[in-house]
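All protein chains but one are shown at their positions in the complex.
Note that the chains are named A, B and C in the order they appear, and that numbering of residues resets to 1 at the start of each chain.
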Amino acid sequence: MQFDWMKIPYALLTLFIVINFGYLLNSFIAKIAARVGRRRGIPIWQTYIDVAKNYGLRTSITHGVMFYLGPVFRLSGGVGLLLFVPSIYGSYMFSNLSFAGDLILALYFVFFGTLGMALGAAESGHPYSAIGITRGLSQVTAAELPFALAVFSVALQYQTLSVTDIVAAQQGGILHWTLFTNPLAVVAAMLSLLGSMMRPPFDVVLAPQEIPIGPPTEYHSSYLALMQTNRALFPIAKLVIYMNLFFGGATDWPTFFLKVFLIYMWSVFVGVSFPRFRVDQSIRWFLIWAVPIGILSIVLV
Amino acid sequence: MRELYEQLKRLFPLGEYTEQRRDLAFVTVPKDHLRPLLIHLRDRERFSHLVLLTAVDWLEEGHFQLTYLMNDRAGKRDLGLRVLIPRDGAAMEGIHDLWPTAATYQRELREMFGIDFPGSPRVNEEFILEGWTGMPPYRRDFDTKKFSEENFNHRPGRATTDPATHMKEKLYPDEA
Amino acid sequence: MALYEPDRSQYPVKKPDGTLDIDLSSGKYLKLWQGPQHPGITGNMSLELTVCGDEVVDCQTHVGYLHRGFEKLMERRTYIQCFPIVCRICVPEPDFNEYCYAAAVEELSGIKSPHRADWIRTLILEMGRINSYMMYLGGHAGSLGMGVIGQWTTYVRDLMLDRFEELTGARIYHMFILPGGVRDGLPDGFEKRMEETLREIESTMKDVYEAMFCNAVFKKRAIGLGYIDPALIDPYGVTGPTARAAGVAKDVRKDFPYLVYPELDFEPVMGKDSDAFTRADVRRRDVLLSIDLIRQILAKMPHDGPLMAKIPNVLHWKVPRGETYIRAECSRGEYGYYLVADGSGYPRRVNVRGPSYTHAVALLERLIINVNIADVAGLMVSLHTYPPEIER
Partner (left out) sequence: MKDELKKRLVKGPDGVEFEVDPLRDYYCDARPQVEPPAVSKIVEDFFNWARAESLWILGFATGCGAIEMRPLMTPRFDAYRFGVQWRPTPRQSNLFIISGYLSTKTLKRVIRSYEQMQSPKYVMGLGSCTINGGMYWDSYNTIKRLDDYLPVDVYVAGCMPRPESLLAGFEELKRIIREGKGEGANKYAAEFDRYKANQKQVIHDWDMPDYNW
């Protein structure tokens, strides 16, 4: 297959759009959470200012090479995830660097960021980071299991490992979406989504009360700004996969924004109305509820 | 309360008795008889709740007064036991095995009054103060104002007058 | 479904003399400091935890970060000069300090505060109790990751602070109950605005009940957490809602009635399971009880009569030699002042008995063993401790 060099600048354009969308969405979600608490909440551009402020700090200390690489790994996980799946179906400009086996690569990238973070935070030597990391890794493992099962179920259903093909198979009306053709897989994946979005009830990794914010305890200034960028990018990238696999993908940007926003809202609404699980409870929850549904979906396919 | 006192008096050599309220009385107890009396009160007379344990420094008379305040919830009454111990080399037997919470009080007394409770858990560790080398601060002969003036930088411009003399001059100049 | 339960007796090994054999260099244990700079700690205090895996095996509390030496400062202030500083002893609920101090001084100098002042004092104490519980409910939900409850309860607490401001002129430190009586009567229309505030609080409490106490995740984490055996209540000096949640009906308002509580109609709120969830529930129902009491007080209180008893010239206020102990039921338990007077114009010794003193040090160190690190904050908040009254 001939590689098309023009795809690279186009992919970067997608990245730019998605990052800005992510920033705005993050402020918007903070505002929604504030509204639930009857507050007015932060201004919508607050996230931009925070990132600028963090890049503008004068001192930043490091605990070693891995400490610096942690956020970089994490960000590259997000970027990689986004770049290897098509954002807009049918558009040459925004189909990014997708290829035949990209689903497997995407699964890998979902996990990659957390691993990088684990290495970086362990380097910082702070006990809270270490505890946060052990919690994070065990919870992400438990949470990704149903997602992986759901993905395999979908891949079996459509007999392909290419995200583009899966999206293509879902075109032509709302009833062709995986949501309706394979509902069990979607349920399993949506439960898994709750676990990986770092919102309650599954945010014990970053919980300010239980352990002061876990892995990023020692991160500050530009490191933290990198992580904030990732925090804007990574959920969107992940939701793009969800949208493509289960909700029929998007054919233009408005549909893209709307669908991503709606899927995000699912985790936000659960998040504002529940306290958080302890990590052992959340792992049990995933093993008892989400994993069997995932297995069932594979069996049924 | 009076009957209880008479009853106890037959068993223990009790000292001065003060009835403060209908439900509150204070009794002076010799140092050696405190422990049996506490056990008796706890097991026979339902005084099961140790409200507080604290000390009063009677500097002029040369002794510390330890106050053990016992509470009987069912009988709706309180009994305070006063134990007088000399100020020099003050030490007292601990009661942390009777009430685990007493260990905290004993740690505070050790630090704030310098009263030793041998055998009480963590009694010689720092409890509230840190790096304190001087005299235990709750003793009467410790002058907190002098200490504060010597140790801390004060912001100039703060004029302090003794309110009693100030008010006397400004408000009641005629009063004796 | 049978779930795997780890064997908790394995580590650490108990030495023959009862102490734990913890060798930090073995790599099995980790020493972890929680606090003083930690959002999961109530106030300014720290816990030195030794953890094994995810479980706490040993804990030492460290207090004293807020020590100002009140008991010493009061020894060199006249009786009336002590009055403005006593409320600073416990920040979230200052009125109990004012009441206990005022009542102790009155009793020793043989003054009786007027009947109407007693009613207003009771009103203020109940308002303060609601404030304190509102802080608690928000903190407890927050410690388990539910920030929304804190937003709601702090909002209605602000409404209650408005009523305080109207009545006393201050938001946090009211300095309203002074020895001899109270400073002022109720302003015009206070009852009506109070009723509006109470309605708002009631509707918020309904929301809180639905969002917090009916929530599966909250139940899952709070039920069974920090169980206190009723047999431990007396040895550890546990009082207040914490004791009532264990089924021990300790309520100073009922047991040793003070102010106008004998004239009010109420039953202490009781629980039976003695865990964090029951304690939270007892406190929630206590808020409703306080609302009811405030309504009773406003309906029954006399509207004319003196507010201050005749007190001596404050410059020459000499209290005769004697000692007394005054207690009141604050939102955490029994709050008491032990006052010793020596016949001069200055108190000889003032000792403050805060309920947190026993709850947060001895009891917490015992309860925290074998608790998951993630639950330490929830456990600590469920005991409802305020460090300033521990170290004063």
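The rule we apply is simple: a contact is a pair of C-beta atoms (placed from the backbone, for glycine too) under 8 Å apart; a residue touches a chain by one contact, two chains touch by 3 or more.
The structure displayed is predicted, hence computed values, not measured ones.
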Missing chain: touched chains present in the view: A, B, C
Touch criterion as defined above, residue of A:G41, A:P183 or A:P292 at the omitted chain: A:G41
Sole residue of C:L30, C:C52 or C:L73 that reaches the chain not shown, by the stated touch rule: C:L73
Chain C residues that touch the omitted chain in the full complex: 25, 27, 31, 36-39, 43-44, 64-69, 72-73, 76, 84-85, 88, 91-92, 135, 138, 150-151, 154-155, 157-158, 161, 171-173, 388
Missing-partner contacts on chain A, residue numbers: 34, 37-43, 46, 49-50, 52-53, 56-61, 208, 212-213, 216-221, 224
Positions on chain B contacted by the hidden chain, ascending: 128-133, 137, 142, 144-145, 147-148, 151-155, 157-158, 160
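One rule holds in what follows: only the chains that are shown with their structure count from here on.
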Chain-level touch network, classified as line, ring, star, complete or other: line
Distance between the centres, which are taken as Cα means, of chain C and chain B, whole angstrom: 23
Euclidean distance of C-alpha centroids - chain A vs chain B, Å: 61
Multi-partner residues of chain B (each touching 2 or more other chains): none
Residues of chain C whose C-beta touches two or more other chains: none
Chain B-facing residues of chain C, complex: 60, 63-64, 67, 69, 71-73, 75-76, 78, 81, 107, 234-237, 239, 250, 255-256, 313, 315, 322-325, 327, 334, 336, 338, 340, 345, 348-349, 351, 353, 357-358, 361-363, 366, 391
Residue numbers on chain C that touch chain A, as the complex places them: 1, 3, 30-32, 38-40, 54, 141-148, 150-152, 155, 211, 215, 217-218, 220-221, 372-377
Residue ranges of chain B touching chain C (in the complex, touch as defined): 18, 20-21, 23-24, 26, 48-52, 54, 56-57, 67, 69, 73, 76, 78, 80, 98-101, 103-104, 122, 126-130, 137-138, 140, 142, 144-145, 163-164, 167-168, 172, 175
